[in-house]
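Worksheet for the structure shown next.
One protein chain omitted, others in place.
Let's look at subunit A:
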């Protein structure tokens, strides 16, 4: 899934010892990425869901807001009878 064609793209245009330098960079980057700690998707998904639930009531686009607090709501027009 993690494709490093970006570095290979540069290599195609280079030659000689700079190939080596570029390749070393790729391997270093891959080593770094392989070493990061990952969590299971079930854990990550549960956390995403928890964040949504915790903040749902504070999300005006989920709950809607009353005219008095919504700055974009058209104001009611008063008319004199």
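Miscellaneous remarks
The rule is short, and it goes like this: contacts are C-beta pairs under 8 Å (C-beta built on N, C-alpha and C of every residue); 3 or more make two chains touch, one makes a residue touch a chain; residues count from 1.
Here is the rule we use: contacts and distances are computed from a predicted model.
The unshown chain of the complex is recorded in UniProt as "G protein subunit beta 5", chosen from "Tryptophan synthase", "Isovaleryl-CoA dehydrogenase, mitochondrial", "G protein subunit beta 5" or "CCR4-NOT transcription complex subunit 11".
The missing chain lies against subunit A, touching residues 1-6, 9-10, 17, 19-20, 23-24, 26-27, 29-34, 36, 38-49, 51-67, 70-74.
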